[in-house]
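Only one protein chain is missing from this complex, and each of the others stays in its spot.
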Amino acid sequence: MGSVTGFQQAPPWEVTRWFNTEHPLTLTDLAGEVVVLEAFQMLCPGCVSHGLPLAQRIARTFAGEVKVIGLHTVFEHHAAMTPVSLEAFLFEYRVNFPVGVDAHEQDGGVPVTMARYGLRGTPSLVMIDRAGRIRHSLFGHADELTVGAALARLIDEPRPAPG
Amino acid sequence: MGSVTGFQQAPPWEVTRWFNTEHPLTLTDLAGEVVVLEAFQMLCPGCVSHGLPLAQRIARTFAGEVKVIGLHTVFEHHAAMTPVSLEAFLFEYRVNFPVGVDAHEQDGGVPVTMARYGLRGTPSLVMIDRAGRIRHSLFGHADELTVGAALARLIDEPRPAPG
Amino acid sequence: MGSVTGFQQAPPWEVTRWFNTEHPLTLTDLAGEVVVLEAFQMLCPGCVSHGLPLAQRIARTFAGEVKVIGLHTVFEHHAAMTPVSLEAFLFEYRVNFPVGVDAHEQDGGVPVTMARYGLRGTPSLVMIDRAGRIRHSLFGHADELTVGAALARLIDEPRPAPG
Partner (left out) sequence: MGSVTGFQQAPPWEVTRWFNTEHPLTLTDLAGEVVVLEAFQMLCPGCVSHGLPLAQRIARTFAGEVKVIGLHTVFEHHAAMTPVSLEAFLFEYRVNFPVGVDAHEQDGGVPVTMARYGLRGTPSLVMIDRAGRIRHSLFGHADELTVGAALARLIDEPRPAPG
């Protein structure tokens, strides 16, 4: 099938706190896996009504095949969306996959990881392949047929030989 | 049509902070008006998906006829739903009607006004008539035809003569 | 409260066949009742997704207070929406209230009753008061709070003295 080229290597995550995981997670830990990174803000209506429910369906439908990771990328109302608020939010909305809090420079706007990934806003759904490359980055309302198709193709790619 | 009897006088609101209003609001200020009190928590999924959108539709449909007032009745995850978080929530979800933060005894569970009204949970929709009495108190998913009918009847009742 | 004036008397229905009723229905039979007339076509997508479900909710919510009557007002695709097709449609969609088939002049477009009521299309929801007058005629997507309020007011009007 030839090799897939021209895709950006997914930058490392800069996370200040993790939920729903006993250990901090890194892309290195997940090497060889297909990863879906769901960037959201807990007070973003489109994230609550569409982005997170889709991520939850992905986690259920592709259990064992795709690792779904949430990234809380707060770029506005910083004081309103602290980790203590996020924790209650995740509990109430039954978000069970690991969620990291994206790091901030001081009180700055766009957080560190969000900037590294060049995301335009929330919700954003980023698909990372087994070789750790960004293959798709979707902003806004994602089409489920398209997402299902893209994930199947990433799942079916061979795991790269260990480095 | 005769008099309506046997209904509880609506207890006063114990509010520590108001949003979307320049002055604190009391039932006395609203005497003679039909009032809808929407009790909610910003991290309660049913409030976000149903309770608040219904309250917003009531405010639009019965503009000038019904006063819609939100009451943030936090009885769990207190530290997660502070006024600063609520303010961002109201902005993001475009809640424009006045919202009061229900007072707490220390760090206690059910807040003061919620207890006075005997509410079972959130969302709850309370309809108060022109004479300041609780006429309906609905917990959970409210039926819109029923709510519309009840409000029309309260609107059509005569204003009581000033005491 | 004074008398309500200036409303058109609801024209008689010209129905060629009835479903869900043992006897043909006329406005005269229903004198003194609040009547909701739901004009629809079985192949009209907006009728299937919104108009008829609303009529069904009205029939349930105001059981014993409002008579809901369907009127199959076919003005296009006449051969496609015959009574035999309508009968299966009503069964499959669990429409239980009485439904009349509006009469046609020859193969003409707008059927007789629909023309008499001046309806613009389907779905249309017509509210008829206890005195047999058209009080509201809504075309398209009807707002449930508004419909609930209007029906409550019609229900609360006194039955006229028999003429």
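First chain written, first letter: the chains are A, B and C, and each begins at residue 1.
One rule holds in what follows: a contact is a pair of C-beta atoms (placed from the backbone, for glycine too) under 8 Å apart; a residue touches a chain by one contact, two chains touch by 3 or more.
Just so we're clear, the structure is a prediction, and the values are computed from it rather than from any experiment.
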Visible contact partners (per top-of-document touch definition) of the missing chain: A, C
Options A:I58, A:A80, A:V95 or A:M114, residue touching the unrepresented chain: A:I58
Missing-partner contacts on chain A, residue numbers: 57-58, 61-62, 143-153, 155-156
Positions on chain C where the hidden chain makes contact: 43-45, 48-49, 76-77, 79-82, 84-85, 87-89, 91-93
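Here is the rule we use: only the chains that are shown with their structure count from here on.
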Chain contact graph, described as a line, ring, star, complete graph or other shape: line
Nearest-to-centre chain - CA centroid comparison: B
Whole-Å gap separating chain B and chain C, where each centre is the average of the chain's CA atoms: 36
Centre-to-centre distance between chain C and chain A (centres being mean Cα positions), rounded to whole Å: 51
Residues of chain C touching at least two other chains: none
